[in-house]
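My questions all concern the structure below.
For this depiction, one protein chain was excluded, whereas all remaining protein chains were kept in their positions.
Letters A and B name the chains as they come in the text, with residue numbers starting at 1 for each one.
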Amino acid sequence: MAISVFRFAPKTWGDADEVEAVAPLPLPSMASPTVILSALMVLFLLLFVTVGPLLWKQSPSQQWLSQISDGASSAYSVRIVSDNGAWRPSAKNDLPRGLTVHAANTEYVRLHWPKLAGVERYRIYRGDANKPGLGLAMADTGDNYYQDRLQLSREVYRYTIADAETGLLLFAREVRPEPAMSAFEAQLQGLIPLGGNEEWVDIPAHPLGTDALGRDILARLMAGGRTSLFVGVVAPLLYISFGCIFGAIAGLMGGWVDQLAMRFVDFVVALPFLLFMILFRVAFGIGPGENGIMPLIVAMLMLSWPGSARLIRGQVLALRSQPFVEASRIAGVGTSKIILRHMLPNVLPMILVAFSFAIPQAIFTEAFLSFIGMGVSPPTTSWGALCNDGIKTLLSHPRQLLLPALLISMSVLAFNILGDALRDATDRRSGVVRA
Amino acid sequence: MLNFIAKRLLSGVITIWFIATATFFAMHAVPGDPLTQEKAMTPAVRAQLEARYGLDKPLFDQYRLFLGNMLKGDFGISFTQENRRVNDIIREHFPISAILGVAAVLIALVGGITAGSVAAYCRNRWPDRMVMIAVIAAISVPGFVIAGLAQLVIVAMNNAAGKTLLPVAGWGSVSQIWVPALVLGLGTMAYLSRIMRASMLEVLSADFNIAAKAKGVHGWRLFFHHQLRNAVLPVVTELGPTIAAITTGGFVVELIFAIPGLGRYFVQAVQQLDYTVIMGTTVFYGAFLVLVVVLVDISYGLIDPRIRLHRGRS
Partner (left out) sequence: MSLLNLESLQVSIGSVQAVRDVSLSLQPGECRALVGESGCGKSVTAMSLLGLMPNAAETAAQHWQFAGRDMAHLTERDWRKLRGNQIAMIFQNPMTALDPTQTIGAQIAEPLRIHKGLSRRDAKKRAIALLERLAIANPAQRAEQYPFEFSGGMLQRAMIAMAVVCEPELLIADEPTTALDVTVQAEVLCLLQEMRESSGTAMLFITHDLGVVAEIADSVSVMYAGQTVESGSLTQVFTTEAHPYTQALKRAVPSLENPRPLEAIAGTPPDLRKPPTGCGFAARCSQRMAVCEQAPPPMSVGDSHIARCWLWHEDHPRRWRDKDGFTNASVIGRSRR
């Protein structure tokens, strides 16, 4: 391959513009999908416990005794029926054509049928309409009527009347009882005023069902979340602030103050955390009418501050010997200004990261204590306390444990992911001094 | 080395004293006194009870008595279970908690180290992703929920099989140990596998790992002699807090699985405000945990020659 002479002529190239600049590697940004999702999750949970109760105006402590451990239900009206015990059809209805239903509600189902010649005793069966078979034998009777008051619910029943002696099936009919409540019970639950004669009362919807005491789970989740998140945010806020001040004083004073302070920190760290949380919680006790949130927070404050105190002290000590701090001190900058200008901006990201990791920790602690009954006291509730309620009905109604557990896990997960992202971001962007 | 062990033991003893003192004064800060919780009683009975529990003496004397008794290993008599000594309760129920705890720690250690190593080896591939998702799930779900879920799963399995494959709760047979132990160790296992993954990743990119490969070391020899030994050090330091977490986690697991361990008695005592039992078990657990931390510290020194030799000299 021959090359033209001119190609060997010296060439001056444009300085930089001819060399194509390659973009530097992009910093992994904080706005990854998981982080955004976690932030949304936190936002959702906060809205759930703050705005939620405004939109969902059920009282978390209202018991719907007719709906114990129910599944999801929509709103419906209930007929108030008077509760007058025995029933027999009036005389003019003495001869129905076939099996007649005089009344069908969840308080009672009244059946009436024509007397048949040669049948001495009738046997009444009640079964689920969707299942084959006669179902439960309710009664044997010589009368041609029957009132069923046995734990009726709003499903379709099939009543079958048979000859008690021969077993011959005589009549069958499907019945759907309408929701009803006795006046006595309605008054007991405070749904109607005493002596009132309302015919209908409205039962609200329970989108997530009710718990073992008939309380609306959605409302309880909102109320419980308020406690859990309140403790989860306020307790770390307090103990990290305290720890920071403690650590900063120790680090700034140095000398024997620092030594003494750090020995004390060593001892507090050595206390087994949950054990002493329980102990302090017992020691503070709960007076009548108190909700137990304050003792919880104080106990957490007393036991959790050493972590941040150590962190901040280490940072302050490291920063104090940094050239840029020494330079400003030599330049005559005052201590307060050094703290404000140099210490704070360097320490703040770490505090923020510590805070974001402390939140899930605090939520967990609160849940644990409430679960063993050492957290908030009723009627105040929390997600942990809800789990405690729910575990009792775990095998029959797992929903009552799983729903609050889901919310705890969601919040812990979201805060953990945010904390991770925050830590990565501060690690990378600022030249944070590592102790 | 002996110097180092002596130092650690001394600081351990001081810490136990601090724990005992904190326990004593916390319990005496309780509003009212323990006996007011009981039913109304005549002054004579009350005085008798006070004398029995030493509550009639001045606070400092009580403290001295408490410390003295503790030194003798005597934690007093239960308030709610008449005539039952706290020592007996501990002696009877702690071994059960200990068996459960040891099983849980073993499961957590083996599982965590394995999962973390696998994840690090398969970095950013599906085994890693799966381990990390499992880790995040296990860290975010409280222990008592995991215990509940485990029971649900067992019930569903038993129903599907039509016979009792695994007992849902209780204590006594080997098959009743491992499900609670797994549940108890799961959170810790997740935590340890996260640490193990990070430290294994560091080891995998370390110079000495490449140098070992350049020597022709490979396979299990490379893993056990060079990688595991270095990567496991941070896990060992976490062993103390791990055992503490598993001990306190045991309270809930014992409660849910109806295991007659000390943790369940502690929770019961707390719920019934049985002061001597609370105090006794707290000091016992505290001392136990401090001892564990000291032992872990010493064993860490044995594994890591840098610490073994340096600290020993200083």
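In this section, contacts are C-beta pairs under 8 Å (C-beta built on N, C-alpha and C of every residue); 3 or more make two chains touch, one makes a residue touch a chain.
As the structure is a computational prediction, the values presented were derived from the model and not from experiment.
Among B:Ser78, B:Gln176 or B:Asn230, the one in contact with the hidden chain is B:Asn230.
Considering the full assembly, A:Ala9 is the residue among A:Ala9, A:Leu55, A:Ala117 or A:Ala331 that touches the omitted chain. Residues of chain B that touch the chain left out of the display are 206-208, 210-218, 221, 225-226, 229-230, 233, 303-306, 309. Along chain A, the points of touch with the absent chain fall at residues 2-3, 5-11, 13, 18-20, 22.
Just so we're on the same page, only the chains that are shown with their structure count from here on.
Spacing of chain A relative to chain B, judged by their CA centroids, is 27 angstrom. Those residues of chain B lying in contact with chain A across their complex are 15, 18-19, 22-23, 26-27, 29-31, 136-137, 139-145, 148, 151-152, 155, 244, 247-248, 251-252, 255-256, 266-267, 270-271, 273, 278, 282, 285-286, 289-290, 293. In the complex of the two chains, the chain A residues touching chain B come out as 267, 270-276, 278-280, 282-285, 287, 360, 364, 367-368, 371-374, 384, 387, 390-391, 394-395, 398, 401-402, 405, 408-410, 412-413, 416.
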